[in-house]
Each structure stands twice: as structure tokens, then as C-alpha cells.
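One structure below.
A single protein chain has been removed from this complex, and every other one stays in its place.
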Amino acid sequence: MTDNTQIAPNETDAATERDGSIHVESVSKVYDPDGEHVVAVDDVTLHIDAGEFVTVLGPSGCGKSTLLECIAGFTDPTSGNVYVDGEIIDGPSAERGVVFQSNRLLPWMTIEENVDIGPKMRGAVEDGRASQLLERMGLEGTENAYPSELSGGMQQRAEIARLLANDPDIMLMDEPFSALDALTKEMLQEMLLEVWDDDNRTVLFITHDVEEALFLADRVLVMTAGPGRVKEIVDVDLERPRDLSMTTTEEFTALKDRVLHLIHEEAREAME
Amino acid sequence: MSTATAIERRLPSLFEVSRRLVSLAGLVLVWTAISSVGLIGGLPGPVAALTALVALLGNPIIHESVSISLLHILGSFVIAAVIGVPLGLLIGWKTVVHDLVFPSLEILRPVPPIAWIPLTILVLPSMRSSIMFITFLGAFFPILLNTIQGVHDIEPDYVRAIESLGGTSTDVFRNVIYPGALPSIHTGLVIGMGLAWVNLVAAEMVADEGIGRFVWVSYTSGNFENIVASVILIGALGYASSEVIRFVGRWQLSWTQLDD
Partner (left out) sequence: MSAVTRVEAYLASVQRQVGAIPRPPRYVLKAVSIAGFLAVWWLFVRVGVLGFALITTPPEAAGALMGYLLGEPMTNGGYSLYYHSYHTIYRVGLGVGLAVATAVPTGLLIGWSDWWERYVAPAFELLRPIPPVAWVPIALVAFSTNLLSIVWVVFVSAFFPVLLNTADGVRSIETEYVRAVQSLGGSQWDLFRHVIIPASVPSIATGIMLGVGIGWIAVVAAEMISGNFGVGYITYQAYRLMQTETVVVGIIVLGSYGALSSYAVSRVGSRLTAWKDRE
């Protein structure tokens, strides 16, 4: 990877011209452990424009994480293909950064080493870059701490800093805030939106929290469970920048009711 | 269980030391009682054994025996670590290597290392190489198995994290597989050192060399004080070599101690 656009010294300037469109073309993923045929993702087609923020909402076990794994390149789809900027993906890549559900900072490295690891592996590590990113995430002074010394929320912010250090066009986030307490979660949601506003990266964000999905996204993809299919894609035409006060507006509650209705309908069908 | 005891363990206070002395005194008392009542014939008491130990420390024969044994231990242990750790990392990381190498090692593993000695005496060129091979086997399997286990216990998402940050296979090995397996490698090295001594003493008694030979000769010549004294010496040497490994481990694994 010697793509020059990957190293953007000034995020605000680079904001307008980023790649990072995702196209998922009839992707299915079937697991076959001990001859048991389990369809995790069933024929999902989805297009995400560069710079768009899309959340995927669904009950646990609906295959939303599998979908993310296919886009990240961790697993090959059984059929169908994933395209990024028009090219079929081949395994994981630095252009698609991933934030994991439970913290996956490397426990044997300090926070600074963790943030620097991406650039270091590509031979492009800059002095002071890690501190700059940590400060941006409100983590100044944690450089020499080990991950286990930080709280859950701080760890998750450090993981976002690690991803930003690589300057990927796409951020794939797999329920990154689900293990946090409500207050920390809200704070991180606002922080993530700021980062997204500044840098204009494409974000695919997986969650099972309806409010979180609507608050963050341009579009919400509602998935059905077993097998995982796209039930509906809901446009969220709420103005930006957003802050948490808008979660009490009439517009927001109307959207929330609509999505909840979709989910309940789905749950009823599943029970029959 | 509490933090207070954890700190006490690292920095033994005077109180703690005196408790240990009480425990030690109890042991000596039981020993004295057994030997003076004559419950077990021929067993020397603590005073006789300690006198013999002091005399032993100035004895050139024991110096030679101890240096031979330490050479055996050092050589075998280093070879076991140099082969066991890289092989364990590969077996744990790559399924193909696992399937091709591990089954034949699994056939050999349940054999108590000392059982090989009649065969190695026949096959290998010298007694010394037989003893070292047995000692090597004692250390090799714990190191190998713990290394493999260490790799298997690594959270797969760590590998994914490195891959999604643009890391190659080499990056995964250097940043995840090796450091992730390190605590378990360390456990393997500590257990391996213990079993190296177990097998060394056995092999030296059978093959008649080093400190094992000294213990056995003391027995056959009826010098019971020297038996007990040299057994104490072996215990001290074994303990010291395990402490060296533990010390290196603590220094290498500073990040794991934060979880305490």
C-alpha cells in the first residue's frame, strides 16, 4: 500500500476528496459445522456511498457481524462479492479499519505503541502523531499506560485513535459501544460523529440499539434474523451536526417508532 | 487474596520472615524427632546433616559433580527452549505444521523421559549425551505444549485487528503470536526447568555421572549424612535455577502484572 491519499497530514483539507464506497453484491454466508447447514447471511445487496454513515440494526444472531466480517475481509462470502471503490476485496486491508465489540487493543503494548502499530507496519510512523490523535480523543497523557490500566470507554477511544492513525477511508465498527455504560456510550457517540464530520470517512456501524442506530446514521439497515436478510433500509433525514438533545424531538421519536414497529413485526413473524 | 497479602508476598516483612522461621522450626523439630527416636533406621538428624553439608561445600569432588550437573542442565535446557519455543509457535499458528508434526510427537510424549535411557545409551555416542538427551526431553515437552497452548489461547480478534491495520503475516507473528504466547511460554519454561532437574537426577543416578552419581555413591558407601546433605544441595540448585527463569519472566512480562 503506497497510496499517497492514505497519509493525510491535515484531516480537514482531505475531507472533500476521499474514496471509500462499499458495494455488497448478493452476498451469502453459510456455515457448515458438523454438517449442520447454518445460513448466517442470505443474499444481501447493499450500496454505501463514500463518506456515508450507515448503521446496521438487528437482533443478536441475525448475521450482522458476519456481514461486517465479509466486508472487512476476515471471511470469504460463500457466494457473492464485496467491492470497495469498484474493486473486489481480497482479505483485510489498511483502507478498511475495524473497531471491535470488546476491546482489541493489544494488551502487551502501551497505548502509544498500539496507536502507532498501523503506520509502523507500513513503515510510515511519525513522531508525535500518536499523542496528537490521543489528544483528539481526549486521552492525553495515556501514552505509556497499558490497555488494562484504562477504563472501558477510554480503551474504546484509544482503539478509534489506533484506527485513525492508519487514516482509512472506511471505518467498520462492530457494536463498539455495546459494553459501555449509558453515559459513556452517549459521550462516545457524540465524539464519533465529530470525528466523522471532520474527516468524512465512510462508516458502517453495527448495533442492536435503535436509538444509537438512528442518532448516528444517514441510513439504517434493519436486518431480519435467521437467516440474515435486509428487511428494510430507513433513511434518517435529521439535520447535522446532531447532538443528544435531538433524541427527544418529535421527528426522532416518529422514526424510532417506525423502526421499533419493523423489529416487532419481524419478531412476531419469527415466532410463528 | 487481598492487596495487602499480594504486597507482603513481594516484600516479605520481618513478621512474614518470622512466620516462615516458625514453619521451618516445625519441620526441623519433626525431623529431629524422627531421627532421634530411631523411627527410621539410619536417618541422620538435622545437625549431622547440616555439618555434613558445610563439609561438602568445601569438598572438591562435589565442586566437580555440581559443575558437571549444571553443565548438563544448562545445555539441555537451552537446546529444549531453542527447539521447543519456535516449533511450538509454528505448530500453534499453522494447522498444516500441527497436523504434520504434532501426531508423531504425541506418540513420544507419554513415555517417561527416563525410560529412554537404555536406548539412548546404546544409540548415542557417550553417557553425557544420553544424560543430556533425557534432561532435554524432560524440559522439551512442557515448553512445547505450553507454547502451543499459548498460541491457541490468543484471541483471534487480535490477529484480525493487525490484519485490518494492514499487517502482513510477519506482522501478525511479531505483534500478536509471539507476544501473546509469551506468558504461556514462560510457564512452560518454569515447568520445563523443574522437570529437567527431575530427569537429570534420575539419569545421572542411572548413568553414573555428576551430582546424581555423588548421591548414589554416598548411598552405596553408607555415608548417610552425605546423602541428605547432597539432596539438600540438589534442592537448592533446582530452586535457584527456577528462580532465575522466574526473574527473567517477570522482567519480560511486565504488562501482565497489571492485572493483579
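So that you can tell them apart, the chains are marked A and B in the order they are listed, and the count of residues begins at 1 in each.
In this text, a contact is a pair of C-beta atoms (placed from the backbone, for glycine too) under 8 Å apart; a residue touches a chain by one contact, two chains touch by 3 or more.
Source: prediction; values computed, not measured.
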Tell me which of B:54, B:78, B:108 or B:248 is the one touching the absent chain. B:108
Kindly state which of the options B:146, B:164, B:184 or B:242 is in contact with the chain not pictured. B:242
Which parts of chain B face the unshown chain closely enough to count as touching? 1, 19-20, 22-24, 26-27, 40-43, 95-96, 99-104, 107-108, 110-119, 121-125, 138, 195, 197-202, 205-206, 212, 215-216, 218-219, 224, 227-228, 231-232, 234-236, 238-239, 242
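Heads up, the rule we're going with is that only the chains that are shown with their structure count from here on.
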Cα-centroid distance, chain A relative to chain B, in whole angstrom: 48
Report the residues of chain A in contact with chain B in the complex, numbered from low to high. 1, 72-74, 91-94, 96-98, 100, 104, 106-109, 117-118, 121-122, 146, 148-149, 162-163, 166, 172
Touching residues of chain B toward chain A in the complex: what are they? 155, 157-158, 160-168, 171, 175-176, 179-180, 182, 255-256, 258-259
